[in-house]
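With one protein chain held back, the other chains of the complex are shown just where they sit.
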Amino acid sequence: MSIESGAELQRDQAGRLRHLLTLEGLTRDELQHLLDLAQFYVRVPGELPARDQSLWGRTVANLFFEPSTRTRVSFELAAKRLGADVVNLDMQSSSRVKGETVLDTIYTLQAMLVDVFVMRDAEPGLPAYVSAHVAPHVSVLNAGEAHLSHPTQGLLDVLTIRQRKGEVRNLSVAIVGDIRHSRVARSTSRALLTLGVGELRLVSPASLAPEPGELEGARRHHSLAEGVAGADVVMALRIQRERMADADTVDPETFYREWGVTAENLRGARPDAIVMHPGPMNRGVEITSEVADGAQSAIRQQVTNGVAVRMAVLATIVRNVQERNVEAGRRAG
Amino acid sequence: MSIESGAELQRDQAGRLRHLLTLEGLTRDELQHLLDLAQFYVRVPGELPARDQSLWGRTVANLFFEPSTRTRVSFELAAKRLGADVVNLDMQSSSRVKGETVLDTIYTLQAMLVDVFVMRDAEPGLPAYVSAHVAPHVSVLNAGEAHLSHPTQGLLDVLTIRQRKGEVRNLSVAIVGDIRHSRVARSTSRALLTLGVGELRLVSPASLAPEPGELEGARRHHSLAEGVAGADVVMALRIQRERMADADTVDPETFYREWGVTAENLRGARPDAIVMHPGPMNRGVEITSEVADGAQSAIRQQVTNGVAVRMAVLATIVRNVQERNVEAGRRAG
Partner (left out) sequence: MSIESGAELQRDQAGRLRHLLTLEGLTRDELQHLLDLAQFYVRVPGELPARDQSLWGRTVANLFFEPSTRTRVSFELAAKRLGADVVNLDMQSSSRVKGETVLDTIYTLQAMLVDVFVMRDAEPGLPAYVSAHVAPHVSVLNAGEAHLSHPTQGLLDVLTIRQRKGEVRNLSVAIVGDIRHSRVARSTSRALLTLGVGELRLVSPASLAPEPGELEGARRHHSLAEGVAGADVVMALRIQRERMADADTVDPETFYREWGVTAENLRGARPDAIVMHPGPMNRGVEITSEVADGAQSAIRQQVTNGVAVRMAVLATIVRNVQERNVEAGRRAG
């Protein structure tokens, strides 16, 4: 299932977003709208979280075929703070005990009146596949798909940049590290390119660069110094050993020496540059603690924005489905 | 612990249902009443789920000694949509870590003011055993007990038949497959017989027939063609390999060839016959996808009815306990 098909599959007949499978195909306006709504939901730690009843009476099921407590909790809190009922299914242990197919699990939950499936999988294709089979009132949110796509992470990265550095068209953003295996790099790059980022640099060893032809509009660098020179934003990535055919080819110490984001390397960037990382961090591999916990770090703000972005996406998707239902009812009546 | 004792144990001194351990001993009126209330809670996918506050302030604990995500989620959503607090305990992994007995776990949760225990176990006897020990205001719901009993499944099957084919006394129902190991077959048969089903046929190879003397009033067939001939309802069962002493005696391919519900076999039934399956399905063993996903299938409707039936049972049990409390208070005062 190609990324393009995801871009089409995620809209209803009237063109409204009813799933979020990928950031491919989203317009600048759509991205801005989601970011504005997310901003509305942002609270700083110490304040009570934003809360409304946009998902009152709705049911959200978290289906994680790949474990991720932090992302699951982020979606869970986003849904609960919008008034939804949430059920968590650990698909690793429970799903296939009795040999049920994924689609039967989905149909079963749909018949229990689940409205939204939040899905994460290590393999490509599942979110699009499921979205092509669910009923018209049911939505699928991609919470991480292989190395391909992690749309809410892309949105939260852009929201963080916008909060700290303003509009992206004036900015130079460097994404550093294991780009080849990173769904974060792909989704964040897509959002930045659609929003007309000033300059996007993909900075990695040749062996971890994206496929040829991917992410047109970005410039590739194979030197860290060159890649971060003058950048406004330096985003380190997690090394995705679990997605490497031969994980031993990357030695953490060697990687750190050449590609780790350190205070020293950062000196080449703009003095007011911010540093980001999607987490969970391998401290001392992709990034030093000095930088991760330092004044330029926006890493915790990314996490806070993550809940806000997921609230914005959930509220938007559910409202779009509701609108569609009203229209369908009007046509039928 | 015999089934009969379950039938007695599940009533309070005034004869009200305070547990649901088995469908044995429930009267036609009681079944009708539960089905009518369940019907009140039914919503079609696309509508908001039914929701009220019948369980406001109550706490429901799901104790699954045998894993079943789908049934656990069905009970969890039923309880949440009635306003209850729900806690899930994975009894496989967590319960016996410290060697606590089941009854101590129950007493502990009861002391935390849990009102309802929803229990599933691969062994027989636990729900009745627990119900004999809990306090008078606490209820036990059997969510699947060995090969013996699965009362809410029996109710949802009958509700589905009633919705699609009308009153059961005019109908011929064929239950097909591994009847010997099926708690579903036993509970559904019991409900159908009590409601005066026109004809009940238990269709299986001799090796998978129920014990001699079981389910009086049903006719046994050892030919699929003969068993489904003219039937209004054909219910396929899951092969319960996990409950077979020698699971290798049933070869999936052989079983499918002789006992699988296929479009071809179905031609012998009435043209407007419906097809059911309790799930999760072994597609290509008990049933073909063509039939499971076809126009005659009521399988997803069964799942939707499952939540409604569980809401009806929870609301009824809790109301009965409340009535008993009021009376006990009056006597005491």
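For this structure, a couple of remarks:
Each chain carries a letter (A and B) given by its place in the written order, and its residues are counted from 1.
What we mean here is this: a residue touches a chain if its C-beta (ideal position, glycine included) is under 8 Å from a C-beta of that chain, and two chains touch if they have at least 3 such contacts.
This is a predicted model, so every value here is computed, not measured.
Taking the complete complex into account, B:G57 is the one of B:G57, B:G166, B:G217 or B:G230 that touches the chain left out.
Across the entire complex, the residue among A:R28, A:R51 or A:H133 in touch with the chain not shown is A:R51. One of A:Q13, A:T69 or A:Q322 touches the chain omitted from the figure, and that residue is A:T69. Only one residue from B:L113, B:A132 or B:A225 touches the chain missing from this view: B:L113.
The residue touching the chain not shown here, chosen from B:A135, B:A245 or B:A295, is B:A135.
Contact residues of chain A toward the unshown chain are 43, 45-49, 51, 67-70, 73-74, 76-77, 80-81, 279-283, 300-304, 306-307. In the full complex, chain B touches the omitted chain through residues 57-59, 61, 85, 87, 89, 93-95, 97-101, 104-105, 107-113, 135-138, 325.
Criterion: only the chains that are shown with their structure count from here on.
Chain centres here are Cα averages; for chain A and chain B they lie 41 Å apart.
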